[in-house]
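Every protein chain except one is present and positioned as in the full complex.
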């Protein structure tokens, strides 16, 4: 006895099963509550409070005045520009130095383990500790850096006291502390490149430089994109290192938006401080979204 | 006690319907094998029975209970996965005993059941190992052991042997068969392997495109496939097909001809064919015999001489390619012309909708 069944019209006997999913939706709840209350809610609230003069007890709506002030006050504009400079300098240096270190550490060099540990360890050290240490080391007359330079007959600059230099000095320390992370990310990207590519390139007679330029660089682009995104966002948001080293000084020479936010908060200008937050948020959105789109675009033909 | 009944069972993922209304009755203690091409819905159907996929429509009964909305653990089933799905962090002992532990079975009872299962499957020496320390065959034993201790009414297997090498597969196949005899439980088994299906099954269910094509005993499907799909799917090498039309019908015999064949007689007691009907003739490669006056003539292509039999690729006049498996060793030359014949009782006819014309 053989039966052959032809399909009837679909869905005529809908008996929706009322079985529970084995993956309970309430697993989201604890995280969702904490995240909503302490992150999402304040973020949305900031959109309103940035439009007010605010004492924490009552808020007077003043429209876009806070933002207008941001664009008027020279020291606030300075902070805005500094933030971008800082982010560009730190992420740029981390990409270049991180990639070079990673290439070095994936080659046949001796003492790889030692080098990797030494470069990575500062990532784990307290930023405040690093900041204080380098403030001492960068002292114009008694700091070890300038004393070291003096041995070679070089008169070192006032790293943190020269208004034109302070921001870059802090950025340099940021790179010192953070390049280890960029390096390990690049190492992970480099070891994932199949050896075949290098062998093919060698058969084609590529020089080491061509190898680097035409094989390594394009193929570790995911790593580059991660490093840039991470360190660029990090750079835009940096507060602790700047605060530990210069407090935005001398004057306002090394202020960034994050330090301005803190200063306004300390001074009791809560509305203005919150507006700074929104400005930083907008800045990140405006710079990072196109940046990631650019970094993750489909790779064209070489 | 625990047979199964599927009534117009359906499954859709969003708009796509993958199981299109399946009716099937499985008796208690039967060994049923689902076969069909990849993607036809075998696993989906099995998982619906297990309770791992929601049922979109229709009714599923296990025993005398409708189980559409019953949790898997209350369906009286156990399942063996293709990937074995052993818990990597537990020993074999704990893997086998996990279900009992969840059911809060007392420790002594649990221990006794685990050891019993281990004895049946001859894996007592493996109980303290982790899955990563086992070979493929041993893992499969553990997976089966895990199913046995639950003493289910219905065992479900989804291609359990496909990750094993050929020799081991034969051993495990016999062991599963033996297990079925010993336990007397209902077993539903999904496979790609024809030999597994033919040797294990009491009943084979052929699926295609989410629809049951035919249900029956293995030999019945082989000898009397319900349609072109089943005819082509069951049996290896595949059945040969050619379009023909009926010349004449006299007595039990219909004679058919086509561009490639002339006057092939086919036994057809039901006489459901009228002269002029457009039909498809199906002949199994094993049913072809060399005959000088044969009604099927083609040019010899590739010849594989295996000693006990000879497999011949035959090019028919229209360019269609047939396969013949001939008895004994035949020294045929490429390019020579070969005439074949078929026992009228073994040739099959299908109507233009692809349905077999019943005998």
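Per-chain residue numbering starts at 1, and chain names A and B are given in the order in which the chains are listed.
In this section, contacts are C-beta pairs under 8 Å (C-beta built on N, C-alpha and C of every residue); 3 or more make two chains touch, one makes a residue touch a chain.
Simple rule for what comes next: contacts and distances are computed from a predicted model.
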Per UniProt, the name of the complex member that is left out, chosen from "Cytochrome c oxidase subunit 3", "3-isopropylmalate dehydratase large subunit", "Phenylalanine--tRNA ligase beta subunit" or "Carbohydrate ABC transporter permease": "Carbohydrate ABC transporter permease"
Option touching the unshown chain, where A:51, A:76 or A:280 are the choices: A:280
From A:23, A:152 or A:209, residue that would touch the chain that is not displayed: A:23
Among A:51, A:95 or A:184, residue touching the chain not depicted: A:184
Candidates A:51, A:76, A:89 or A:119 - the one touching the absent chain: A:119
Positions on chain A where the hidden chain makes contact: 20-25, 27-28, 30-31, 34-35, 37-43, 45-46, 49, 54, 56, 104, 107-111, 114-115, 117-129, 132-134, 136-137, 139, 142-144, 147, 176, 181, 184-185, 187-189, 192, 222-223, 225-227, 233, 236-237, 239-240, 243-244, 258, 261-262, 265, 270, 273-274, 277-278, 280-281, 284-285, 288, 296
Positions on chain B where the hidden chain makes contact: 47, 50-52, 72-73, 77-79, 81, 83, 85-89, 98-99, 102-103, 146, 150
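To be clear about the criterion, only the chains that are shown with their structure count from here on.
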Between chain A and chain B, centroid-to-centroid distance (C-alpha), Å: 58
